[in-house]
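The full complex has more chains than appear here; those shown keep their coordinates.
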Amino acid sequence: MIDATPLPQYLVQRYHGWRATAFVENRAWYRRLAEDGQRPRAMVIACCDSRVHVTSIFGADSGEFFIHRNIANLVPAYAPDGEQHGTSAAVEYAVKTLKVAHLVVVGHTNCGGVQGCHAMCSGHAPELEEKTSFVGRWMDILRPGYERVVTLPPEEQIKALERQAVVISLENLMTFPFVKAAVESGELSLHGVLHDIAQGTLDQYDGRSQAFSLVT
Amino acid sequence: MIDATPLPQYLVQRYHGWRATAFVENRAWYRRLAEDGQRPRAMVIACCDSRVHVTSIFGADSGEFFIHRNIANLVPAYAPDGEQHGTSAAVEYAVKTLKVAHLVVVGHTNCGGVQGCHAMCSGHAPELEEKTSFVGRWMDILRPGYERVVTLPPEEQIKALERQAVVISLENLMTFPFVKAAVESGELSLHGVLHDIAQGTLDQYDGRSQAFSLVT
């Protein structure tokens, strides 16, 4: 038996509020979305962090964004080894089946995952190095980013590593043959942004200059 | 060089809309969330599907929900094999580090991932059986669910399999020692719901009766 219990009342109350307002207003549209299927224009890969609401920042309405959220918005490199790769499956489905036009990696400041990666790589979090640490093994994806930032002054490393979590994901996306092909044929464009939680700003990555600059 | 280009203008425009409204209204709160860190009360595991906005349904404001989204809202069984498991990492971080009080698996109707799983298991999608299919290998998690529904009349199987995507994830969650311990000590409660996109309803799973019933 699974110990699954009814939803806590505060969630039920909010659900009723949603039903009586947003759902009622958009009933016909929701029915069409159910019948005709989704046709999102973009895929977003963002962090699980409770402070990063890409649906708010991009005013996402129902049906617009195919959203994958994992710790530190990371994409592993292409590895068709027959194992379970949830992130790669989401990318494959978005690009090959849904044929999204845009794929946006959204990183953010104050990321616990990035901080954990930095602690692990600098020898301050041996527990994350253990084979059984799911968070540690997941953050291994960002390890090459640590190598790039370790030569910076200590106080700049975390900030730089947050950006690497976007850059390395973009690099890894290009190792997927179907992503590379879609980008080269112009069917798909890749974007990388970093969201500053306190400032409410976005910096975006430019592949040519290999630099981030403020979205204005 | 990564072919990463500036955000499309429609996203920039929406971002500016968000900045001028929600961000300005909540500037102080967002700064505090950045400084003090997140303290979400619940983790939600939902599908990437663009029509499933749990942030809307549960009126999720910044800082409230730690959200992982993958294809078909699946959680694999506990497998501390040193490989990269993004979903397991998210669950580990939510339960062990953030100590969320609730973990809600949100399934939904009209799920492309579930339909693909059904096609694959019933022999109608051989391409998903290939070792190189990320979606196919990911949907393997739901394969035991197919075995449970295959004896039903054909027209009921998809609907039943959508529910299995919730039930099996709940079952697999209980294979994580730290989830099991937190549930048994009363620190964590598990919940499973199925969202009907067209009807705007929620059904919730009761572990004792092993059945879903409408949330009222």
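Which chain is which? They are A and B, in the order written, and residues in each are numbered from 1.
Rule of thumb we're sticking to: contacts are C-beta pairs under 8 Å (C-beta built on N, C-alpha and C of every residue); 3 or more make two chains touch, one makes a residue touch a chain.
Values in this document were obtained by computation on a predicted structure and should not be read as measured data.
Each protein chain is a copy of one sequence, and the assembly as a whole in this entry counts 4 such copies (shown in place: 2).
Rule of thumb we're sticking to: only the chains that are shown with their structure count from here on.
Note: centroid distance subunit A to subunit B, computed from Cα atoms, is 14 Å.
Looking at the complex, you find that subunit A touches subunit B at residues 1-8, 11-12, 14-15, 17-19, 22-23, 27, 30-31, 33-35, 37-38, 40, 42-43, 48-51, 53, 55-60, 62-71, 74, 76, 80-94, 97, 102, 104, 109-110, 112-113, 131-135, 137-141, 167, 170-171, 174, 183-184, 189-193, 196-198, 200-202, 204-208, 210, 215.
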